[in-house]
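What you see is the complex with one protein chain gone and the rest in place.
Let's turn to chain A:
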Amino acid sequence: MPTGGSSFLSSLTKRKKSPEQLVKLAVACLHELPAVEDASWTCPGVDGTKATVPAMDGLNRGEPGPSKQQKQDELTSSRHSISSSAPSNPDASRTSSAGSDAGASRRSSFFLSAFGKKEAHSHDSGSAPPPHSSAGSSRDGSAADASTSGKGSVGQSGIEGDSVMERLAKRLSQMKLVLYGDGEKEVDKDKCVDLAENIIKEGLMPLLLDRFTNLPFEARKDAAQIFNNIARHNHAGFADPYIADHHFSILEQLISGYGHPEVALNCGSMLREAARHEKVARRILFSPHVWPFFDTFVHLPNFDVASDSFATLRDLLTKHKTVAAEFLEEEYEQVFDKYKSLLASDNYVTRRMSLKMLGEILLDRSNFNVMMRYISSKENLKMIMNLLRDKSASIQFEAFHVFKVFVANPKKPPAIVKILVTNRDKLVTYLTHFHTDKDDEQFREEKSLLVNTLANLDYEEAAT
């Protein structure tokens, strides 16, 4: 039992805590923990050596010690430079990037106002509790502040002798219980919304993510599940507008998590959950942070991390048709230039997954323009024809579903026709014997359609 029996916190430990209390207690714990210094946010590069995650440097979690506001400024400036290089960025992305900056300053004011409020709410405590005042001094949770205040408040609050981590972990698991129930009782939706409101109000998520790599394994999982639940239900507008409009930095933190194997899977699940909301997906797609997915993450040697990031990329490019199509059209050159490295990857899984996704993207109605552009390029055709004869039968099969689009195109450019005619006989022979063991009516039909189309291709057509 705590020594300071009259303290606000100790009185709380005796009864079931309200969501507000849970969040405040967790925030108090977080302020006792230093934020992770991020100078070394690196990850193993494609070639297995240590390489800095591109586009993460200075962009996101820059040099040690800058204030949140500085970080945000950096962020804004680099985003501006990016958007000036891609002048056609949609308005939505630009306005919301401005919103994010506003949000950052609001984050600390959230916190301060939460303070003021707390005074009003803390009817069950006589005096202002130490953890909160120490939290107030550390405000943005900068490392130095937090660690000193941490020392101070551990001594003062010291609940039941548990370490800060243990207390934090306990709060998180209690929050999880509120959101998910225990499998027996119904979940109280009002309480969930209440919890989400407080999580937003107190800025719990950014604080957690700043210390994410330092959290214990299970606490990270709980944190992710809390995030995922309130994002899924968008309780209190957690995903949209809170994250989408005001706290893009949360998404940046999550994305940079792919650089850290120990948190990558937690971060990945949160990213995907947030990106179920169209506005969030748009924010990510139209930010420079989408490129490390193509350049680095999906190429990581760890299968679990690489495949997770691929799953996220895939959600981004296929879940919200309109946004994805807009992105693919606007960033066509960069996307498909980078896509080449996926299709040419030495990694079997990367090759196969990216080829499959390419087929899905091209065959989606909403991506008609992208498809027409893609299948007009003879470079692309060459790439796909080489994949069509990959030693892997599965990759051949996926390549077929892209190749067929080139052939079926009624308006094939001469360069495409030329290649097809040049290789016509070989292609016909190859396709005739192609995957004859597949017991799939549609596949057989498509195959014979391709064979017919190819057989009837006129070379003259190519010449004109």
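Note that a contact is a pair of C-beta atoms (placed from the backbone, for glycine too) under 8 Å apart; a residue touches a chain by one contact, two chains touch by 3 or more; residues count from 1.
The rule is simple: contacts and distances are computed from a predicted model.
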- Omitted chain (choose from "Protein kinase, ATP binding site", "Translation initiation factor eIF2B subunit alpha", "Cysteine protease" or "CMP/dCMP-type deaminase domain-containing protein") - UniProt protein name: "Protein kinase, ATP binding site"
- Task: With the full complex in mind, choose from A:Lys319, A:Lys418 or A:Lys438 the residue touching the hidden chain.
- Result: A:Lys418
- Among A:Leu25, A:Leu172 or A:Ala231, single out the residue that touches the unshown chain. A:Ala231
- Selected residue (touches chain absent from view) among A:Leu313, A:Leu388, A:Val407 or A:Leu450: A:Leu388
- Touching residues on chain A - with respect to the absent chain: 44, 48, 180-181, 183, 217-218, 221, 225, 228-229, 231-233, 260-262, 265-266, 269, 272-273, 301-304, 307-308, 311, 344, 347-350, 352-353, 378-379, 382, 385-386, 388-394, 396, 418-419, 422-427, 429-430, 433, 459
